[in-house]
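Working notes for the structure below.
Complex shown without one protein chain; remaining protein chains in place.
As written, the chains take the letters A, B, C and D, and residue 1 is the first residue of each chain.
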Amino acid sequence: AAQDCTTKIGAVLPTSVDWGKPIAATAQYAVDIANETGGVAGCQIEMVLRDTQVDPKVGVDAAKALVDLDGVQLLLGAVSSGVSMPILTSVTVPAGVMQMSCCSSSTAFTRLAEEGKTNGLFFRTFATSGVQAAVGAMVARDAGYESIAVFYKNDDWGQDIGGLIAKDFEALGIEVTAQIAINDAQASYRAEVTEALKGNPQAIYMALYPDEGTQVVREWISLGGTQNMIAANALKSDEFKENVGMEFLGSFIGTDTASPRTDSASAFVDAYTARFDGPPSGPGLPNSFDATMIALLAMHAAGEGATGTDIAAKVGAITDPNGTPVTADATGFAQAKEVLDGGGTVSYQGATGNVQFDANGDVSAPAVTWVFGADGIEEQKYISLTEVNDFMNSLQ
Amino acid sequence: MIGVLSYLIFFATVASILSIAVLGLNLQWGNTGLFNGGVVAFFGAGAYGTLILGGIPQDGLIGGFQLPYLIALFGGMVIAGIVAWVVGLLTLRLRHDYLAIATFGVAVAFENLVRNAAILGGAQGIRGFERPLRDLFESALAYNAAFFVFVLTLLILTYLFLERLIASPFGRLLRAIREDETAAQSLGKSPSRVRLTAFIAGSVIMGLAGGLYATFYAFISPQDVLPILTFQIWAMLIVGGAGNNKGAVMGTFLIWAAWTASGWALSRFAPLEVQLYTGSIQFVLIGFVIVGMLMWRPQGLFPEKLVVSQSAAAKR
Amino acid sequence: MTALVARNVVAGYVPDLPILKGVSVTAETAKVTVIIGPNGAGKSTLIKAMAGLVPVSGGSVHLNGTEITNPRPDRMGALGVAYVPQSDNIFRSLTIRQNLDLVLRNAGAEAADRRESLFTQFPALADKQSERAGALSGGQRQFLAVAMALAINPSVILMDEPSAGLSPKAAQEVLEYAKSLTEEGVTILLVEQNVKQALRLADHCYILADGRNQVEGPAHELLNDPVVGQIYLGGKRVAPA
Amino acid sequence: MAEPILSIRNVTRDFGEFRAVDDVSIDIQTGTITGLIGPNGAGKTTLFNVLTGMLPPTSGTVHLDGQDVTRFRPDALFAMGLGRTFQIPRPFAKMSVLENVMLAPLAQSGERLWGPFFQSGKMRDQEAAIRRRAMEVLDFVTLAPLADNAAGQISGGQMKLLELARILMGDPKLILLDEPAAGVNPTLTKTLIEKIEELNRDGKTFVIIEHDMDFVMQHCDPVIALAEGRKVFEGRAEEAQSNTVLLDAYLGAQVE
């Protein structure tokens, strides 16, 4: 029964950045779904969105204002680890607010959690980079590439994944001809591409965002580089596909940590497509969606007036592998609420699969490879959690 | 109500920390005419220095010496001073825009270094700083309040130090060198020595701000030392009024308030559809605030006064 | 005939703080009029006000009977008025030739011809014509500044201490040259501290002090006036030329 | 003869091809007022610039008090007692006139970073004394009423006076004045001369570039003339007036 009450939740996301805006839109979309079903714990949800400008000071201030002035108990965000981290250490943990990030990948969070400094308040739906790196290496091996150049975005995510995959390649006996950091906001990446061309690799691996990814690939192809490309999930973007062109993406393979072969993932894609007139493309969208959904369900489970700690404690009840499976849409949300109201637990089947958090708030996930097809992004191959783990162990 | 208080304390702490950095810049630009385009390098040197000296040990990272807080903070200032000394020796021959771009380059190099050097935390940054005396306080709010008092005290001390300094013959010397170096030299002053002194002193103050900043957030990463911070600190000084310490502090609070309040106001009052554009709109608003300020009061809120040194003024 | 007239001019650099508190000066056509007075009297300010560089808040300025109060400085040349500032009166980063060409071309004159005739008048400049003006000695700069004023063939020339820093010979030459221009109908309004030489050449003289007219009269009379001599001319009577 | 305070030996200064100062040797004796004259562009200011360390000589040496100071920096030379004024004034434009003057004294304890904190008593006494003297000096050059004005906003002649005030305040024993009277009102010029003579009696040495012949002839001894970078005359003032070369090239027909 819908009541005349609203509960505020906070979101601190980089809306002033090209790839940040869709992440925020997706979070809002999840909130809308929850509200359609009558809200959370009997109240409508109002997501107060603040821009971080990718500036830690601004992000922390926004988070603090949301916590202190709007009294939110749940905070979504941020994207950059460099913003999420100070928010965690100086705002959410001291205030006992739950923080759920879609996209921060830094291993520093895991260590912080291990040291017991997150008080169990931090979660993220972005799998640690190890899985993607391993799957990328697996793809290269299966394709039979013997030499490969690595381009990585020079931030915490890129450095992490770039370093990991280089090790994986080496373990597989694939020569890494170059490891090239792609710095943000550079006028031209011509020099970087030229540098990578020197080693004459059979393929390239890219841990890049669409913006610089497009520039690098266009440059790379025009200079006659190979069209054998492997990329991390961040390039899952229509904009990338269009600006590079299908004719060059024939042997492009992407990786992602993704859903098991449930319907939920494709359901999300369909629903998203209907809502936004286009499939989810761009980094972090499914993650953002799941982060929001899980957090809202946990909030529901924790009941009215729950504190951040209460909500955090209920996350396990949403991602219980033995719980009732629920889909990531309005029907699923409504169903989940019913189950939870009855004291049960659910297994949320999200856009990124049936998400499970470990003790540090991290998710590990099965993986998938994907390619660009005529009408969008097509899943190519599903690699189950056990397969991923076995492969990773074989690399050690 | 507690929430509002808690936020205000938080806001004031950040603004006070930034004020200290702005005061350091004012010594360099406002009083000496040194166009330092690399504020973040010195701010960052203090921040990283303090966390390296005072933080806890971590795998693969340099430092983690867990020195007592005040010593770590002081160490951060010393490190900022050393960086400034080296940079100063190289660049202080340059003037105006040339100096600005050279020091800006230093800041880019600094950011690059901390971003790429694994022992300095790389892009992940340095975390794990134990807040000093945290256990003495019951609540986070009380602790924040206490930390604010500490920062405020340092701000006041810095302010008094600078006020006294620029009212002294040293300040007169700085201004003379800002105006006409050749003439000052012909009166027996050594511009290169004085410029270097002022540059180091200002940078050490920025280093203090950096150290406070890093310990307040218990975290520092390359994202904290991007050029935008240099810009923010400059904007605060210019809006407040270069050459005037009171203006510098007021400018900081004002700009920082505008920066944060515009985001807050948009999140509160803008319709939902617009909210996704708030980022861009906020930057447009901030742009208008700065431009409007400069059109309305180009000398800043508190223009520089013609000062006669303190003892002389006192006798008037 | 009066060429340039300032009537009760009130002017200053900042609003509400007049430096000139109602000064009147008349420059007769084809005559040399000189303004003298203590440092800070407002002489330069007066000239600048006439040239449109300092806003006039009261009184008026007339040129050949037409009111031109607060003119646009870049139009003065077109009106036939040239102005030689007291300091910063050349472009240091341009060569001497470029300095002259600049003025000549802006005046729409046929550049090369006039330039050569100027160089014959100022041989010291001719020798250095392709050097940067910043490298000139203090006196040479003064020559250049005067040459630039003459370049536009003006009918009225305002000169602010043209002889300052010149050697006695050169100062004499510049002033005599100015005087000689009057024979061609050019009006000269001069500010000078080189009082003796100036008064000997001038036709009429004004003494300003503290932003006000103090004394006025034919130049030779003032030169011999004991009181004026005592107060403004350094207390030393000089023999008439 | 006593040892000269300043001894200039074969100083030459080139600007590219152009030789502005050409093999000049001069001895300045302690306690004299030397007049330096010569046509415009003769190299007088350039010579000053070389002597005060603003320009290095192309060749030649400069000795101050018997010590070789060629290529010393201006501030070092000032500390050794050699000061100068500029022909084209260089005020500290955004500082008050008073501050301009108060800057000049050497070795102010407050001019060190820690001075205001660890020596504040001493500093305050020094400041008070400096300020008192500064006002006296300003009073003397008629600038006292403008003490609080920005130095960039005074008249051209007043700036010249300020130049002089600053150097008087700095109190070097050897003072090089570059056209101190140009642009200064004659009445005031007279007072300036009196002051210079008074200081000279107290033991200060002056070298003065000046185009005002009354000034040079009546008060300078010896007089040295440069032309086209070379020293063309050295002697007493009367001799200068009868020197045909000088008359022709420099003085013109107008000497009284």
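Quick note on the criterion: contacts are C-beta pairs under 8 Å (C-beta built on N, C-alpha and C of every residue); 3 or more make two chains touch, one makes a residue touch a chain.
Note that in this section contacts and distances are computed from a predicted model.
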Q) Per UniProt, what's the omitted chain called: "Hydrogenase formation protein HypD", "Dihydroorotate dehydrogenase B (NAD(+)), electron transfer subunit", "Amino acid/amide ABC transporter membrane protein 1, HAAT family" or "Phosphoribosylformylglycinamidine synthase subunit PurS"? A) "Amino acid/amide ABC transporter membrane protein 1, HAAT family"
Q: Sort by label and list the shown chains the missing chain touches.
A: A, B, C
**Q.** Selected from C:Leu46, C:Met76 or C:Leu181 as touching the chain missing from the view
**A.** C:Met76
**Q.** Residue among B:Leu94, B:Leu152 or B:Leu301 touching the omitted chain
**A.** B:Leu94
Q. Given the contact definition stated above, which residue among A:Asn243, A:Thr307, A:Thr324 or A:Gln380 touches the chain not shown here?
A. A:Asn243
Q.
Among C:Asn8, C:Ser93 or C:Gln230, which one touches the chain that has been omitted from the display?
A. C:Ser93
(Q) Among B:Ile220, B:Ala235 or B:Val249, which one touches the chain that has been omitted from the display? (A) B:Ala235
Q.
Take the complete complex as the reference. Which residues in chain A touch the chain that isn't displayed?
A. 16-18, 21, 154, 179-183, 185-188, 190-192, 194-195, 211, 214-215, 218, 221-224, 239, 242-245, 248
Q: Can you list, in ascending order, the chain B residues touching the missing chain?
A: 29, 90-91, 93-98, 100-102, 104-106, 108-109, 112-113, 115-116, 231, 234-235, 238-239, 242, 277, 280-281, 283-284, 286-291, 294-295, 298-299
Q | Positions on chain C contacted by the hidden chain, ascending | A | 51, 53, 72-74, 76-78, 83, 85, 88-94, 98, 101-103, 105-107, 148, 152
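FYI, only the chains that are shown with their structure count from here on.
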Q | Least hop count linking chain A to chain C through chains in contact | A | 3
Q | Most central chain, judged by mean C-alpha position against the global CA mean | A | B
Q: Look at all chain centres (mean of CA atoms) and spot the one farthest from the centre of chain C.
A: A
**Q.** Distance between chain centroids, defined by C-alpha means - chain B, chain C (Å)
**A.** 51
Q) Going by the touch rule set out above, which residues of chain C reach two or more other chains? A) none
Q: Two or more other chains in contact with one residue: find those residues in chain A.
A: none
(Q) By the document's touch definition, which label belongs to this structure's chain graph: line, ring, star, complete, or other? (A) line
Q | Touching pairs - complete list by chain label | A | A-B, B-D, C-D
Q: Could you pull out which chain D residues touch chain B in their complex?
A: 52, 54, 73-75, 78-79, 83-84, 86, 90-96, 98-100, 102-104, 106, 108-113, 115-117, 123-124, 127-128, 131, 148, 150, 166, 170
Q.
Taking the touch rule as given, give the residues of chain C at its contact with chain D in the complex, in rising order.
A. 13, 37-41, 43-45, 86-87, 124, 135-140, 142-143, 160-161, 164-173, 193, 195-197, 231-236, 238-239
Q. Contact residues on chain A for chain B in the complex?
A. 14-17, 20-21, 24-25, 28, 48-51, 53-58, 60-62, 64-65, 67-69, 71, 80-83, 85-86, 89-90, 94-95, 106-108, 111-112, 115, 117, 154-156, 158-160, 181
